[in-house]
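One protein chain is absent from this view; the other protein chains keep their places.
Take a look at chain A:
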Amino acid sequence: MTDLTPILTKFWDAAQSWTLQTYLDNEGYQALDKALGMSQEDLVAMAKDSGLRGRGGAGFPTGMKWGFLPKPDGGPRYLVVNADESEPGTCKDIPLMMAAPHFLIEGVAITSYAIGCNHAFIYVRGEVVHVYRRLQKAVEEAYAAGHLGKNIHGTGFDLDVTVHAGAGAYICGEETALLDSLEGRRGQPRLKPPFPAVAGLYARPTVVNNVESIASVPPILLHGADWFKGMGTEKSSGFGIFSLSGHVTRPGQYEAPLGITLRELIDMAGGMRNGHQLKFWTPGGSSTPIFTAEHLDVPLDFESVAAAGSMLGTRALQIFDETVSVVRAVSRWIDFYAHESCGKCTPCREGTFWLKQIMTRLEHGQGTQGDIDTLLDVCDNILGRSFCALGDGATSPVTSAVQYFREEFETGMHTPWWVAFPPERSVLFDTKETVSV
């Protein structure tokens, strides 16, 4: 049995949890002091030693990302925090920034110092106004207390932080699209290389990290790389926030070592909702291939989830029980990808459009004999053929759902999903009231 490890979530229940005072009461800004007494090389080495891997989905080693920056040439270098959390199912960064924004601000200060950056940006999606307020307030408090601004902690290190609101576009969570958006353009991905480490914001060396990755830096620095490695598995060290949503008794945020299983997490969440059975779930958002009840004991770390055919992603565990139509779920995700495809690359733009046509047909029970093969063929023509991973993500629910639930796609050739799976059985409220509207 794995225990939960409240670290980033530790004081979310404190009154006024978001204030500088609450953070100071919980070891706040001690790590920054420690960092400013260390060399930049040692900080990057510490991040590498800890084994911290990006918490935004891809799982790339954070310290290695910092280490990719070229040697200083006298020009500016930037840290950009990706706070554009919008992968369907993912809901960890938003509550973190609402409840404890100073974890992020301190992490930004430490990381900026480590990579030689004097102006950092936090790109937060625009559809969460109160989170934007909390971030701005936290930055303001940190400036006033001397944790940001000129001559931080008397060390001569200067750092400005700008909190920037996006305006509604899933694609801006892709790091190069985010950079274009931050430069005041349409958020469309760039061809890599060059990678942001070499030519990022304003074509200068840039580190782009996820909120939870950066927020994890202060506790790691304070307690040591070994402390962090003492949690999790050998190659997926440390802790992470697991977000349970859907048909469990107590959906919510559960902070645990990587490697915990869904069986353990569902148990902690009070089991499946009354009398229902697990049917399918996403391990890390809608862009990660779905799993079924046979995967309940897969350790939720990067390697084990990959070995079982999916991706750990953002640990966005969307749980669906036996009342749910797979065709309906997949079709709605495809609507999303078709809507959010930025249109830059043809395979993704056209491919998601055609997936949507076919899925809609199957939803209505009007699919044709060749539709499943056509779906897989379209997926084959999207996967790996565009600048970014949005199109790849769109294929994940389709191919995995056909793999595990092919018979439901076949049902879609004669029966609408709402006949096979009446939707009122899936909703979380008493549906009698809906009739009276």
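To be clear about the criterion, a contact is a pair of C-beta atoms (placed from the backbone, for glycine too) under 8 Å apart; a residue touches a chain by one contact, two chains touch by 3 or more; residues count from 1.
Just so it is clear, contacts and distances are computed from a predicted model.
J.: Name the omitted chain as UniProt records it, choosing among "NADH-quinone oxidoreductase subunit NuoE", "Fe-S cluster assembly protein SufB", "cytochrome-c oxidase" or "Cadmium-translocating P-type ATPase".
T.: Of the names offered in "NADH-quinone oxidoreductase subunit NuoE", "Fe-S cluster assembly protein SufB", "cytochrome-c oxidase" or "Cadmium-translocating P-type ATPase", the one UniProt assigns to the missing chain is "NADH-quinone oxidoreductase subunit NuoE".
J.: Of the listed residues A:Lys48, A:His153 or A:His223, which contacts the missing chain in the full complex?
T.: If we include the chain that is not displayed, A:His223 is the one touching it.
J.: Hey, which of A:Gly54, A:Gly187, A:Gly200 or A:Gly351 is the one touching the hidden chain?
T.: Within the whole complex, the residue contacting the unshown chain is A:Gly187.
J.: Which of A:Gly126, A:Gly149 or A:Gly309 sits in contact with the chain that's absent?
T.: Only one listed residue reaches the unshown chain, and that is A:Gly126.
J.: Kindly note down the residues of chain A that lie in touch with the hidden chain.
T.: Residues 3-7, 9-10, 12-19, 26-27, 76, 85-91, 93-95, 98-100, 119, 125-130, 132-134, 136-137, 140, 162-170, 181-187, 202, 222-223, 227, 230-231, 239, 242-247, 250-256, 268-269, 273-274, 286, 316, 318, 320, 324, 328-329, 332-333, 335-336, 338-340, 342, 353, 356, 360, 363-364, 416, 418, 423-431, 433-434, 437 of chain A touch the chain absent from view.
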